[in-house]
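Remarks on the structure that follows.
Yeah, one chain of the complex is gone here, protein chain that is, but the others are all in their spots.
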Amino acid sequence: MTVRLGANRYGKAETRLVHVAKDGREHHVKDVNVSISLSGDMEAVHLTGDNAAVLPTDSQKNTVYAFARRHGVGQIEEFALRLAGHFVQSQPSIHHARVEIEEYGWHRAGPHSFVREGGEVRTCLVHHDRDGRSTVVSGLRDLVVLNSTGSEFHGYIVDDYTTLPPTSDRILATAVTARWRHAAAGASSYAKSYEEVRRCLLEAFAGTHSLSLQQTLYAMAERALTTCPEICEVRLTMPNKHHFCVDLSPFGLDNDNVVFHAADRPYGLIEGGVSRDDAPDAGFAWE
Amino acid sequence: MTVRLGANRYGKAETRLVHVAKDGREHHVKDVNVSISLSGDMEAVHLTGDNAAVLPTDSQKNTVYAFARRHGVGQIEEFALRLAGHFVQSQPSIHHARVEIEEYGWHRAGPHSFVREGGEVRTCLVHHDRDGRSTVVSGLRDLVVLNSTGSEFHGYIVDDYTTLPPTSDRILATAVTARWRHAAAGASSYAKSYEEVRRCLLEAFAGTHSLSLQQTLYAMAERALTTCPEICEVRLTMPNKHHFCVDLSPFGLDNDNVVFHAADRPYGLIEGGVSRDDAPDAGFAWE
Amino acid sequence: MTVRLGANRYGKAETRLVHVAKDGREHHVKDVNVSISLSGDMEAVHLTGDNAAVLPTDSQKNTVYAFARRHGVGQIEEFALRLAGHFVQSQPSIHHARVEIEEYGWHRAGPHSFVREGGEVRTCLVHHDRDGRSTVVSGLRDLVVLNSTGSEFHGYIVDDYTTLPPTSDRILATAVTARWRHAAAGASSYAKSYEEVRRCLLEAFAGTHSLSLQQTLYAMAERALTTCPEICEVRLTMPNKHHFCVDLSPFGLDNDNVVFHAADRPYGLIEGGVSRDDAPDAGFAWE
Partner (left out) sequence: MTVRLGANRYGKAETRLVHVAKDGREHHVKDVNVSISLSGDMEAVHLTGDNAAVLPTDSQKNTVYAFARRHGVGQIEEFALRLAGHFVQSQPSIHHARVEIEEYGWHRAGPHSFVREGGEVRTCLVHHDRDGRSTVVSGLRDLVVLNSTGSEFHGYIVDDYTTLPPTSDRILATAVTARWRHAAAGASSYAKSYEEVRRCLLEAFAGTHSLSLQQTLYAMAERALTTCPEICEVRLTMPNKHHFCVDLSPFGLDNDNVVFHAADRPYGLIEGGVSRDDAPDAGFAWE
């Protein structure tokens, strides 16, 4: 029997970088977490431990810091593209670079003072290969939202294991992970695009009278796609964070959707993608 | 040899309650996590398993939900006092109740739509005993703040294990856990007090040119105590979240506090309390 | 512009099930976490909220518990196959089921007493579709291993951002996530296969004099594939948990790989797959 090496990649994960830009007395901070994965001529290192084709992950980390000093960070998509391009272009043995960045937001509290926002984290996933192809996926995670009414659930399949009663009024709550693919790399203002997509997601969540979380998910993705021409595909992962209306009748109390138990596990998990008809092929964008 | 039962307590921890108040079409949500600890005549249950003095933790959970329906939640300190009082007054075997509540904030995004704030968590710790004594400690945790300059560190002890160079400019960053004791239970507007103390902590953090994190901690507590007459003692726990200026000289780059590595562990940990001269005795307030 | 629904799935995640089998006075526990994802005729629910094709996630959870009562749990791969088959066969609108299970081990401490093992978690990922195709991937995560010598790293690319010195002796440590695909579903003794693969991974990790973590990864996968004929592909994810030899020269001390700082972030991340030449097509096995 023969075995063979399949898909593989390696790199430095979770390099934590804080960059301070100084505009006179007023400072600006960028707080990011950079994860790099490279692939290419990696047969030898796997089979014999010959590292001649390997750019050490330590050097990748150094590159992150050096590039931040030389070029600043700017929009995370741009920083990721710059890094990915560098690794592929400078090393013949590296055929493909994948760079993932998370950004943590900070509110200003003074000329050089900041309070960390604790809400959603902005993300990006960028690929670049030696044929010059680049893809950019932007996103966010941990955007926790809740509608306290305007959500129903009924008309579903009833089988031997059904005990759930239908409802015409429930809490709908989820922690949104959203990612959206740009139709072309480098063509957009990523900051403006991010604000627009985030606004669309929130408005569609709040504005949709929901008969199912799937319907809400689709409405959110559709709103972003029809509003933001620069993006061509949206993928959403939305746990259904169940809030159970507590039965207070043993205590002589009614409970018309006033008091809820917020449960941890299990939870529903709804995942789905929506794309434009004319979206270019995704290639390796989501890998 | 004889052994004897010492201090003990028991209760239901982390009851997750969401309360929806309806003001016409406009809803309001309260999202809290309630932990109860009771103590009293508990010799028998420990020594023989006789539960005659034990109010089950399941009933404690039910009480949380029933009280939320009957009275609403309101300020978490008030809800905690109401619960603590109930357990002690309704059960002769329960001599003391300790109630701890965390509150998670939500921004409004529509008449019945909300986005969870991800920043600091508001907290309280309340005690009530059968002699009618009550204590109230309010607080917050996970308030992450950063000054990108205005912080020095030098003049410290140099011993055989010192390698740290003195600095006149560094990042100062911490995740504040603050708790403050009210001089009297029930006398304050807890909502207003919370906003004031939080504002004092932030302003003193941002406004103090710091020679040590201890100095900043003291300034924060002092600001709160001198501004808010209703509180008499402040305790702060502040990890020094180190940001190391990266040495970029191997790459021919200077780095005058522009590019930092944000480290996880180890970290400094600074803890301290400040109180008013005329503070009443704390009793069991901090237990 | 037109948008269209793409790939989607939904289900109940993280149903926590403990099953107690009673063999006279001797009990046996199975402690698992079951996550189900279904897909099929889901256009209507996304576009209009019509739930006629939707089997509620609550019913999925009920099915997990009912099946555990009726059939026991047995090997997690078998339990997953049973559940996946049921959903697809009983509901015409469900075309595909994906079931993922984690199992937490327990040591015996008495006839009905157990101590939870805290090491690696056993996992499986099973797919079944309405054409009768099934795939089975078994695995483990959080198997933390360390070699205190027998690891080198040198001969790598040196570029403008290289500062890492080559080394002929370092600690090699990682937390292994391993998954292996069975050549055929249902053909194996999953318990025996699990023990064998785990043993191969450990022996190859311990027995490989390593010139790179990639070499070790490949050796581990190869050992499993050449030893266990029932599996045809192995995928490994192995963070390089860096242990830095501390420079103690400022204190007049040498440190020949005796005292290490165990770092958290950043870390190297090595991912790779190895398969047999005659492995059948993976299809949806890894999705």
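Of note:
Order of writing sets the labels: A, B and C. Residues in every chain begin at 1.
Assume a contact is a pair of C-beta atoms (placed from the backbone, for glycine too) under 8 Å apart; a residue touches a chain by one contact, two chains touch by 3 or more.
Here the structure is a predicted model, which is why all the values come from computation and not from measurement.
Although one chain is not displayed, chain C still touches it through residues 16-22, 27, 29, 31, 62, 65-66, 68-70, 106, 109-110, 112-120, 142-150, 171, 202, 205-207, 243, 246, 248, 250-251, 253-255, 257-264.
Across the interface with the omitted chain, chain A contributes residues 160-161, 163, 250-251, 264-265. Listed here are the chain B residues that touch the chain not shown: 1-16, 35, 37, 42, 45-63, 66, 90-91, 93, 153-157, 159, 161-164, 210-215, 217-218, 221-222, 225-226, 229, 233, 235, 239-240, 265-278.
Keep in mind that, in the parts below, only the chains that are shown with their structure count from here on.
The central chain of the assembly on a C-alpha centroid basis is A. For the pair chain A and chain C, the distance between C-alpha centroids works out to 23 Å. Mean C-alpha position of chain B lies 38 Å from that of chain C. With centres set at the average Cα position, the gap from chain A to chain B is 31 Å. Counting partner chains per residue, chain B shows two or more touched chains at residues 250-251, 264.
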